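For this depiction, one protein chain was excluded, whereas all remaining protein chains were kept in their positions.
Just so it is clear, A, B and C label the chains in written order, and each chain counts residues from 1 on its own.
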Amino acid sequence: MQLAMTFDAVADFLDREFPQAGVAGMGARLDALAPGRLTLALDAGERHLRPGGTVSGPSLFALADVAAYLCILAHIGPVMHVVTTNMSINFLTKPSPGLLRAEASLLKLGRRLAVVEIAIRGAADELPAAHAVGTYSIPPKQPTPSRIVAVS
Amino acid sequence: MQLAMTFDAVADFLDREFPQAGVAGMGARLDALAPGRLTLALDAGERHLRPGGTVSGPSLFALADVAAYLCILAHIGPVMHVVTTNMSINFLTKPSPGLLRAEASLLKLGRRLAVVEIAIRGAADELPAAHAVGTYSIPPKQPTPSRIVAVS
Amino acid sequence: MQLAMTFDAVADFLDREFPQAGVAGMGARLDALAPGRLTLALDAGERHLRPGGTVSGPSLFALADVAAYLCILAHIGPVMHVVTTNMSINFLTKPSPGLLRAEASLLKLGRRLAVVEIAIRGAADELPAAHAVGTYSIPPKQPTPSRIVAVS
Partner (left out) sequence: MQLAMTFDAVADFLDREFPQAGVAGMGARLDALAPGRLTLALDAGERHLRPGGTVSGPSLFALADVAAYLCILAHIGPVMHVVTTNMSINFLTKPSPGLLRAEASLLKLGRRLAVVEIAIRGAADELPAAHAVGTYSIPPKQPTPSRIVAVS
């Protein structure tokens, strides 16, 4: 597996495409990038906390989804129409507030489908607070603009 | 399956426990309640829209999660420590903006685990825009405050 | 949704393609077919039983998978290369031995992906013993054998 984007290109894409409402608006930032892997870091602040003081399920879902999506784009380039088709997420332990890391690993990068595993951990934790596996649909490559003539 | 809460009690609980940041803050309201089933309605407004004009994945996830959670509470009473342990969600078609309905159906209501299926549909659609199945952990019943004496 | 195969054509396909080792070898037979839905019936005999007297998880998985696969083929014709990409299955109650029905319902039938929900119930049960959601990849249509000429 080879990267198609640099760390800086992915970090810029994150800031540009997921600004206020999204995960960058949460304070997520690119933490690490290597072939097959990408890590986001999030300073889980008050906005994402439930009354009990834990990060909300939808915030963890969003963090996992964006980490997986960026991990795919980092390997195929900034194709805009990659879409989530399935996400299965397990909430394992209540993560305490503080720095969270979401580490995405490619399980498959096919022409039409990519499958990514994501583990979300508190800074000091060995076992994940949440774990997800997502499937993403990759749009067919646009035909290059040559003229195509079918003769039946 | 028998209900343990009335429509009004569930509607009040939704307003009280999921106010600004949550699904009630999105504009979700209780739409229907019957044994084994609960429906939320959401006027999907701008806040939940991605650039493409569709409702975001995390918003659909949150809607499914709250519909399932309320469906369980409606049958066991307002136990606060029911927690989501797993949610598997399929994004099937891009839902257009407008009224969405999330219909939750109990697949299992055990003493320790409940499993709920959720279909999210646009008002006029037959097939769902998203479909999820969630597993929820139910805390052990607190022992009634009788005295318990263990004699070894 | 329109059917592309008759009841008899699907029943023949089941016998031919899943003979000894498969689900037909288990004794599964086509029970019902309608637009969007297909039901298999299985007389759960000794072969599928675990020591405790229940149908094994892999047998329930196989039954759900074949019901979903046939439900897709019934709508697109006997395309051989439809493959399971994901299956999420919940085991809800111990099914007792005896007649089981696996009812598959199409949630989505796209050009590249189909998503099917499957509920497996004992003959007299209202709630399912197992519930699954599967995603299937549909191969791209073979170009019809007309001559294709690309002029750059």
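Everything that follows uses one rule, which is that contacts are C-beta pairs under 8 Å (C-beta built on N, C-alpha and C of every residue); 3 or more make two chains touch, one makes a residue touch a chain.
These numbers come from a predicted model, not from an experiment.
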Requested in this report: May I ask which residue of C:Val10, C:Ile89 or C:Ala102 touches the chain that does not appear here?
Outcome: C:Ile89
Query raised in the report: Hey, which chain B residues sit against the chain that's not shown?
Result: 85-86, 88, 112-113, 135, 137, 146-152
Report task. Against the chain that's been left off, what residues of chain C make contact? List them. Result -> 21, 47, 56-59, 61-62, 65, 83-91
Query raised in the report: Can you name the residues of chain A that touch the chain not displayed here?
Result: 88, 90, 92-93, 106-108, 115, 117, 127-128, 131, 133, 135
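One rule holds in what follows: only the chains that are shown with their structure count from here on.
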Query - Taking each chain's C-alpha mean as its centre, the one farthest from chain C - result: A
Query raised in the report: Same or different: at the chain B/chain C interface, is the fraction of residue numbers used by both copies above or below half?
Result: same
Report summary line: Rounded to the nearest Å, the gap separating the Cα centres of chain A and chain B is 25
Query raised in the report: Where the centres are mean C-alpha positions, what is the separation of chain B from chain C, in Å?
Result: 29
Query raised in the report: Tell me, which residues of chain C touch at least two other chains?
Result: 88, 135
